[in-house]
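I'd like to ask some things about the structure below.
All protein chains but one are shown at their positions in the complex.
Naming follows writing order (A and B), and every chain is counted from residue 1.
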Amino acid sequence: MLGQVIASGAAMGAIYALVALGYVFVWNTMGIINFAAGEFITFSAYIFVGTLITSLALPFPFALALIAILMAAMGAAFSRLVFSRLQRQRALVAIIATVGFGIFLKEMAHIIYGPEPLMYDGPFGMRTLDVAGILISYQQLLILAVVTLIMAAQYLVFRYTMLGKVMRAVAMDRETAALMGIPVERVLAGTFAYSSVLAALAGLLLAPLFFVTVDMGTMVGLKGFVAMIIGGFGSIPGAILGGLLLGILENIASFTISSAYKDAIAFALLLVFLAFLPQGILPEKVVDRA
Amino acid sequence: MTGTSTRVALLVLFLAVLALPPFIGLNSYYLQVLNLAWIAAIAALGLNIVTGITGQVVLGQAAMMGLGAYTTGLLLLKTSLPWWIALPCALLLTGLVGAALGLISVRIRGHYLAITTLGLNEIFRLVVLNEEWLTGGAFGLRDIPVVNLPGPGASTASHLYLPVLGITVAVYALTLRVFRTRLGRDMRAIRDDELAAESMGVNSRMTKVVSFVVCAIWGALAGGLYVLFIGFVSPNNFVVLESIRLLLIVVIGGLGSIGGTFLAALVVTVLPEALRDLQMVYMAVFGLGVVIILLLAPRGLGILADWILAPFLPGYRDGPPVAVEQTTGISLERDGNATGPATTRAVPAPAESPLLKVRNVTKHFGGVAALNDVSFDVREGEILGLIGPNGSGKSTMINVCSGIVQASAGQIELGSSVVSGRAAWDVHALGVSRIFQNVRLWTSMTVLENVMVPHPDSRRSGTIESIIGTRSLFAKEERAREAALEALNLIGIGALADRTTSDLSFGQSRLVELARAIVNKPKLLLLDEPAAGLRGGLIMDLADILMRLRDQGMTILVVEHRVKLIMGMCDRVVVLNLGEKIAEGNPVDVARDPVVVDAYLGGKIKRDTTRAPGRVPRSEPIRSAS
Partner (left out) sequence: MTFFTRATSTFVAATVMAGFGLAAAGLPAQAQTVIGASAPLTGPRALLGRNFKQGVELAVEEINAAGGVLGKPLQVAFEDDQGDNPNAALNAVNKLMQVSKAPVILGPHYSVAQLATQKTYCDGTTISVTSASGIPVTAGGCKYVIRVRGNDEVQARALVEFARKELKTDKIGIIAVADDMGRGGVSRITAILDAAGIKPVAVESHNAGDKDFSAQLSRMKNAGAALVIMWTHDNEAGLIVRQAKQLGLNMRFAGSTSASEPTFIKLAGDAAEGVISANDFVPTNPDPRIQAFVKKYQAKYNMLPEIWASAYYDATQLAARAINEAGSTDPAKVRAAFAKMQHDGVLASYRCQDNGDCNQQIHIVEVKGGQPMVLTTVKF
């Protein structure tokens, strides 16, 4: 049965990894932690399920493309309006402002879509696959596949394309990048747009596992942040490893120790890491700006 | 000119209006809402101390309230102690938890601290929810005896209204006093620039612990009052959302504004009751409001509150500014008759006895050696110049000497005490003071406050006396104020005393920083490029000041690029290159030293020397590198 617990944990961990990746990108280019990330997940899940799939009855691939575009646009807009201004502020201000913004998004979802949870079966319904006695739903497989794909694509883009180079240049030294003629503001907006797309992806991958409710993203967003700290603040491979590790450990601990304290486990793990391995598992070489 | 009396009158009027409700027959619903507002005001004030004033993000203040509430409730239920014992016990326990959290905050900062405190809040909720044997679980603690005091009106809410309001006002008055005296200055200094605070003698660890303890105690007081007044407490009272609501109060009131927090608590508690039909949208409005306030009007409601409370805030002066000897720029006269008691001292010849002994100091950053086995002395009463090309380790040397960077190996002694291995504030207490390469003032404070922070009388006031506000605290405050004014006058900028430092020009800021560095009459003054960014005239004035300070017995170690300055004022120089000492001696000799020349002109000379040995230029080589 432990195998089953690990498999479910890994699927959840993949989602944390996705969210953690969004944090890493925004952190590396903007130096901000977006505490509203969980609410971006919620909001995009509502748009996807509530508007695109249910109200407009769009086919899945079309809805997928549309939600990516919508969230990217929203992310870019918010980046310009709010987050680029926060960059010039102290960390304290940025933290509180993103928390406030998260509340706003969550309440807006509530006001627009009402109190009833939305239901979405996903492209695969409830079918499962039996792998050596461990049952894995197609949705969980999809999550793992999508996350793997994103990681690979991102690695290639980041490593080998001009876009990747530009982003890395901005991340390393914004002033110099600006002097070299890189449109820094646009790169920042682009980064934020990308992290919003990651959140959207997390939202719609989660929707069939969870129901779409106003609280669906909050804990996932926070645990994604915990995953990033565990993996190594600002480190891309760390985010992936941290996410998977958190998902699996959390599930194992609630299986073996106590399910009542499941949410406490992630935070207890965070405390253990901060006490004994504050750099995380795969620390980023760049000095932490936190 | 009647500013003070107007404001005090308005304040008295405001408080009188607040005291009215139980006497004018308002029913208990309104009184209860107001009581809840006062309780929120106390808890939010605690949060403001840590987050707004000391700059440490805490997303778990509700857990502090909860701890205070549960402890009070459990003591009342299970031990039948009277409330006036149970409540202080709860404050004590929560204060201890706050101290632990403060110690954590020394290691964990910024985002880490935010997520950690949020996590602890969630853990607290889960514990009180699950440990039913102790806490009553999800149904909460019921039937806690409610305090009943005689008072106007018929309901508990009415009886307790004036006591709760009174406690709230007292808590605010106390916090205001702490804010404007030593402890408050230290907290604000840490928020504005922690590194500068530590180098200027502020024990950041102690100050953070104290601010967390006060935060926890105010939180516990709020929670305890809640229990004593409602008689019921459940895990749902202290969820993370409640912590965030308290944070909203702090932000809407303006981060760091004490009066603003009070008004915001009133608004955030009363407004949703007044506009009950709009419950649906008010959290959305508050959420967005926080973003807008932070970006566009960061002072929030503090604009109003701080105007009224100005007489109780630092930097307030009613009427025209106190007459200061009006000096233009720096006009210290070299004959030494102008000001200051120490000027009568004869110019001492640099004594041979070393004040600062740097012995084999090595500092590695990762694999790079910024300093490699460097040894030199700074003799008592001299100005020693520390020069070298870019990246030679000069600033690192200054940082190691002032204790903000710890050497990897080697030892530094000041007189008979070992400096290396000590915290920056302990080094400062030994008599080492410094200025920074890029001026680091505490920008939210006035010039006078900036200079008061490092003064020994500020440093010596104990935490307890700072909170209680003893007579000796005020005597020390007064001495620190006078000494700070004196230091400002010595530099010739006494007229700036009441200005906020963020309004100053760069040159003025540099001089304030210098005043701040000398106010405690340090034995050793460390200067990291003091002339950087100053225009010509000021530079020579600066040299005058430094020489005068030397003449008064101060020893100075200065990192500088400008050759004219070095040649003009240094008694000796030490030259660093690539982390190693390559020369030491009087400025003229060192300037002629071929090794030094070589280092300054770098590889180019080396190439030249290999091609044509003996063609090394010898005339004023350092200047070409400046």
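A few comments on the model shown:
The rule is simple: a contact is a pair of C-beta atoms (placed from the backbone, for glycine too) under 8 Å apart; a residue touches a chain by one contact, two chains touch by 3 or more.
Note that the coordinates shown come from a computational prediction; the quantities given were computed from them, not determined experimentally.
One chain is not depicted; across the entire complex it touches A, B.
Per the touch definition above, the residue from B:134, B:274 or B:595 contacting the chain not shown is B:274. Checked against the full complex, the one of A:214, A:236 or A:266 touching the unshown chain is A:214. Here one chain is not drawn; of B:190, B:222, B:266 or B:424, the residue touching it is B:266. Residues touching the missing chain, restricted to chain A, are 1-2, 4-5, 8-9, 12, 110, 114-117, 119, 121, 126, 128, 130, 135, 137, 206, 209-211, 213-216, 219, 251-252, 254-255, 259-260, 262-263 (touch as defined at the top).
By the touch criterion stated above, the residues of chain B touching the omitted chain are 26-30, 32-33, 36, 126, 129-130, 132, 137-140, 142-143, 146, 230-232, 234, 236-237, 263, 266-267, 270-271, 273-274, 276, 279-280, 301, 303-304, 307.
In this section, only the chains that are shown with their structure count from here on.
With centres defined as mean CA coordinates, chain B is found 35 Å away from chain A. Residues 51, 55, 57, 59, 107-112, 114-116, 118-120, 122-123, 126-127, 129-130, 244, 247-248, 251, 255, 280-281, 283-284, 286-291, 294-295, 298 of chain B are the ones that touch chain A when the two sit in their complex.
For chain A in complex with chain B, the touching residues are 33, 35, 82, 85-86, 89-93, 95-97, 99-108, 110-111, 222, 225-226, 229, 260-261, 263-264, 266-268, 270-271, 274, 278, 290.
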